[in-house]
Every structure is written in structure tokens, then in C-alpha cells.
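With one protein chain held back, the other chains of the complex are shown just where they sit.
Coming up: chain A.
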Amino acid sequence: MIRGIAFVLVLLWSGLAQAFDYGLKAVEVAPETYVVIGAMEHFSRQNGGNIVNTGFIVTAAGVVVIDTGPSLLYGRQLRALIGGITDAPVVLAVNTHAHPDHYLGNGAFDGVPIAALAGTRQAIAEAPPALLDGIYRLVGDAMAGTQSVPPGETLAPGLREVGGHRLEFLALGGHTGADLAVFDRSTGVLFAGDLAFLDRTPTTPQADLDHWLAALETLRALKPALVVPGHGPPAPPPAAFDQTADYLRWLRRVLAEAAAQGLDAAEVMALPLPPAVAALAVAPAEFARSVIHLYPAFERAMLSAK
């Protein structure tokens, strides 16, 4: 009886699992370097949570994967995509930071070392179950079987040579408490994680604006040939750096001014967006979220100022 139920569940589950095809495509942005570009949208049933860029580098020593995507199914399809390009095994997967669209594919990388900065490992391990529940609710079937799998290894920042690629791992922060950027000094490609966005409004649930702006200057100083943002198209600098920094500075100024005028958060959300901001994907919704994340600190500072 129990076996029968289990069998039905397996059938059901595999039915669901086959139902969602992400249609992942690898874009070769440099020799042996690929980016899988996600939609510039919020989580939805239609996009299966594929709102994020992932990438991989096919080195002589095996494949390095940068971010594993929003679901188990995405992770599996990413692995299959890699398998269609090279016979080399995946030797390392990294999570740039502890936002679920970047690490929920970890479950598909069984047997592969998954590494992240110490702060990222901790944040993923401590993520409340409600976070996963919320994404299941928004994304639905494409999430089937997805569990939060924390990275098993701590990534040491610094330069590491992997199969002919000189990979520099940079421990930064500001988008979250711990943000990893991967700079391939051999190709000049910078995987900026969510420290850089292009044509898509930056997200701020754990942001520290000053810290983030400083991190962008660190990335700019690397003088990469190409920037792969966490969300939005890969492009040569400075587009993603400038756009992200401009948005963060605008956000900081608008929130400070609103607090000085005594506006309530509900009024701040309704403020008109300047054209450069309004042109970014999902701008009104993301700005409203940022008001909730960041405005209370500006209000407190204003109320407690003597």
C-alpha cells in the first residue's frame, strides 16, 4: 500500500518535473565562457523562476559553474546544457550570494563541491523555511523537488588557477552581507553576481547602499573586458556599473529627501520615478520593495536627530 502510494507520488512528481522546460541556452561570451541569461522579471509560473543569469567556464581541469539557478529542475537542465557542450565534469559550483534564485539549483549538483563565502553559507543555512514556501507559491510546478541545499565549502577569496584560467574570487558586499564576484583574468570576463544589474532595477532586501557603491568601485578598478550582471544582458563596462551606481545613489538621495520632508513610506512608494529609473525593468515594484527595505532606517535617523 505504502509502496503503491510512493509509486503514484513518484509518477506525479516526475510528471510535474517534466512539465516545465526552461529552454536554457548558453551564450558564449568569451572563449570557453558561457552565460545563461534569465528574464528581467519577477518570479512567476510562466518563467519558472528563471529571472537570473548563471554562467560556466569550461577549463582544462573541468567546468566551473557560477550560480545554480532558482530550482532543482533549473539546476538539472543547466547540467544537461553543460553536458551538451563538453564531456568535462563539473569540478566546482559557486553561489555568488544567498538569494534563492542564485542557489536553489544546488540540489542538482550532487557530488560536486559547492562553495560560497562564509557569510553566504551561513545565510543560506539560516534562510527561514517561509522563503522557500513563498517561492513555491509564486513559481509553482517548476519548483518540484527543490530544497535549500547550503554550499558545503567555504570559498577563500583570492586568485586561483583552474585548468588554465586564472580566476580571482573577490569577497565583497553591499547587495547582501556577502557578495562574491568572479573575475577571470584569462578572458577579462567578470561575473559580478548581483553587485551589478543592467536594464533591470536592482533589488535591495539585504542591501547596504554605501557598502554596495564601494564594491562597485572595486569591480570597476578591475577593468574587465565584459561584465556579466546578476540580472540583465552581459555587456562591456561601464554600463552595468554606471547604471547600478546611479540607481543606488538616486535611491539614497530620494529616501533621505523623503525622510527630511516627513513622508510616510506609503507616500514614498508613490513618488514619480525619473525616466532613467522608469526605463529599468520592474522599476515601480522594485522601488516599492526598496522603500520597505531601506526607508525605516532613514526615518529613524530623521526622528532621532536632535
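Keep this in mind: contacts are C-beta pairs under 8 Å (C-beta built on N, C-alpha and C of every residue); 3 or more make two chains touch, one makes a residue touch a chain; residues count from 1.
Note that in this section contacts and distances are computed from a predicted model.
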Omitted chain, identified by the protein name its UniProt record gives, among "2Fe-2S ferredoxin", "Quinoprotein dehydrogenase-associated SoxYZ-like carrier", "FAD/NAD(P)-binding oxidoreductase" or "Intracellular sulfur oxidation protein DsrJ": "Quinoprotein dehydrogenase-associated SoxYZ-like carrier"
Given A:A80, A:A118, A:A156 or A:I292, the one touching the chain that is not displayed: A:I292
Sole residue of A:P31, A:G83 or A:G134 that reaches the chain not shown, by the stated touch rule: A:G134
Absent-chain contact - pick from A:L24, A:V91, A:A171 or A:A265: A:A265
Interface with the unshown chain - residue positions in chain A: 130, 133-134, 137, 261-262, 264-267, 269-270, 285, 288-289, 292-293, 296, 299-300, 302-305
